[in-house]
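Excluded from the complex is one protein chain; the other protein chains are retained at their positions.
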Amino acid sequence: MPDPLLEVEGLSKRFGGLLANQDVTFAIYPGEVVGLIGPNGAGKTTLFNCITGFYRPDGGRVRFEGVDITGWPPDKICRAGIARTFQVVRVFRGLTAFENVMVGALLRHPNPSRAAEVARKILDLTGLSAHADELVDGLPIALKKRVEMARSLATGPKLLLLDEVMAGLNPRERQAAVELVRRVRSELGVTVLMVEHVMEVVMPLSDRVIVLDFGVKIAEGRPQEIINNPEVIKAYLGERYAARFGRLGGV
Amino acid sequence: MVRGRLLPAAGLGVLLVGLIFFPLVVTLPYPQHVMILIFLYAMMGLAWNIIGGYAGQVSLGDATYFGIGAYTTVILLRDLGLSPWVGMLVGAVNAVVVSVILGYPCFRVRGHYFAIATIALNEIVATIFTNWEYVGGAVGIYVPILPESFINLQFHRSKAPYYYIALGMLIGVILLNVWVGRSRLGYYFRAIRADQDAARSLGIDITRYKMIAYAMTAALTSLGGSFYSMYVLYIDPTSVFAFSISLLVVLVAVLGGVGTVAGPIIGSVILISLSEGTRVLLGGTGRALDVAIYGLLVMAISVLQPYGIVAWVRSLRRPRKPREVKVAGPAA
Partner (left out) sequence: MTAELLVQVVVSGLLIGFVFALISVGLTLIFGVMDIVNFAHGEFLMLAMFAAFWLYALFGVDPVFSVLVCGPLLFTVGVLTHKILIRHILNAPMLAQIFCTFGLSVFLKSLAQFLWGPNFRSITEPLLGGRVEIFGVFFGLPQVAAALGAVLATGAVYLLIYRTELGRALQATSEDKETAALMGIDTEKMFTLAWGIGAACVGVAGALLSMFYYIYPEVGAVFALTSYVVVALGGFGSVTGALIGGLIIGLVQVVAGFITPAFKMVVVYLVYMGVILWRPQGLFGRW
């Protein structure tokens, strides 16, 4: 078993009286695609924010490539190799898709012409070349999300945290997004941790799945194991879904 | 955000030639004076553009740096006999230092703290200089008169050399703005302005870059003050730390078009003409009235078209047609 890329140990975060994350522990290994699921309010985005430095955890540690990054500011964490997207898409309005991705590319390539090469390559990979010079303000949500992903990828991360990329997409757009995540892993070698609600996407795409409920990790394992886990079914999936997905067999 | 679009090169060339020949054709001092003011404020508006237009942080007290530039230049000349060009450089350094001291605490917190701090600093610095004997207190300093020369940055027979120097400085700042816009700095500034948290998630240390932007604004504005001191040959706290300077600089940039290169230039032409126009027409009372008009303009802009004249013109030119954007299928 190779060394873990990301280790989260006993992570806790509270907001006043609410314990959003309680003693969460797991590890992500290089090359994986891991899904993070759970009902709304389970603490998934809070967990992301703790890992990426937007919140300071109240307890526990986060280690990346063996280095303790707990409490680091977000920009330092990005430079270390973790990139993220946001649940509500946050592209830079007033800039084109190309310019958005440039901002990401300039991190590792301060020279604007070199960064432009990297940006164009990423735009190609993510299928955005046709829209490169359009202002993102006018793009539909599916493309905005893709620009955000491309922008994060341009920073050359080792680990990419995706926060509900599938939300608001129709089935055809979803299929494209799934392909994209697969390519991100295979062509760029980026490890992915994704928060998702859309089970049709998470189960086929993930090597492993982690389940949160009320801030606590209640299950972890391969998709098939998770599907059949009674805790998970009770908390989140529901009996009918489990039966249905079991029947479809996943892919 | 609006991107600057270059006029056809030919048009620019004609304009430049016209500007170069202007003082040779129009030899009366008053029109030359108005042009110098236009250049000066265009330059400072472009300076403000870096912190306000690119980086999106609202600075309302840039007269602080104008005054620092002016006083540094004059004091170095008076006490050490140093050329005003040296004074300009040192003034810029002083301005940067002050901007860092103000910026460091403020840029780590929300924008309105900074805005308030810039106004406060403007008042404080004026108070300090008014009560400081060494710099002449409220009376100010009469700049030592030197023989006319480029090194001395003083000319007594004609305003034309001042005109060319101001024009040169303006062109320099324009080129700097264009360069910044295309560089990593420019991208990072605009990212900070668009969405600070998203910028941080991309590895940008927003405090550091805000401070860089502000330092640039401070340095360039102080250059304006240094020039002014050698042009007017008398400085005092009321004239170089005046809130009206801060206001006019902001207005020039905002009226014309925040974040563009053409914007502050257009803004300066309009506002200086307005200012001089009301002064000529209305005399003394006109002073307060034109500031009142500035206030109205700022309010109107904020409500109607925060992005200024350039954006408004652009919206008139570009026909609005609904764009059909197809979501790309699986990439080829």
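A few points about this structure:
By letter and in written order, the chains are A and B; residue numbering begins at 1 in each of them.
Just so we're on the same page, a residue touches a chain if its C-beta (ideal position, glycine included) is under 8 Å from a C-beta of that chain, and two chains touch if they have at least 3 such contacts.
Everything numeric in this text was worked out from a predicted model, so none of it was measured.
Though it is not drawn, the left-out chain touches B in the full complex. In the complete complex, the residue from B:Phe21, B:Tyr113, B:Trp179 or B:Tyr234 that touches the missing chain is B:Tyr113. Of the listed residues B:Thr27, B:Thr238, B:Ser273 or B:Ser302, the one in contact with the hidden chain in the full complex is B:Ser302. Interface note for the absent chain: among B:Met35, B:Ile235, B:Val254 or B:Leu271, the touching residue is B:Val254.
Within the full complex, the residue among B:Val97, B:Leu175 or B:Leu289 touching the omitted chain is B:Leu289.
Annotation for subunit B: contacts to the undisplayed chain at residues 52, 56, 58, 60, 102, 105-106, 108-109, 111-113, 115-117, 119-121, 123-124, 127-128, 131, 247, 250, 254, 258, 285, 288-289, 291-292, 294-303, 306.
Convention: only the chains that are shown with their structure count from here on.
On the subunit A side of its complex with subunit B, the touching residues are 52-54, 73-75, 78-79, 83-84, 86, 90-95, 99, 102-104, 106-107, 110-112, 115, 124-128, 130-131, 134, 138-140, 142-143, 151-152, 155, 172-173, 175-176, 179-180, 183. For subunit B in complex with subunit A, the residues that touch the partner chain are 1-2, 182-184, 187-188, 190-191, 194-195, 197-206, 323, 325, 327-332.
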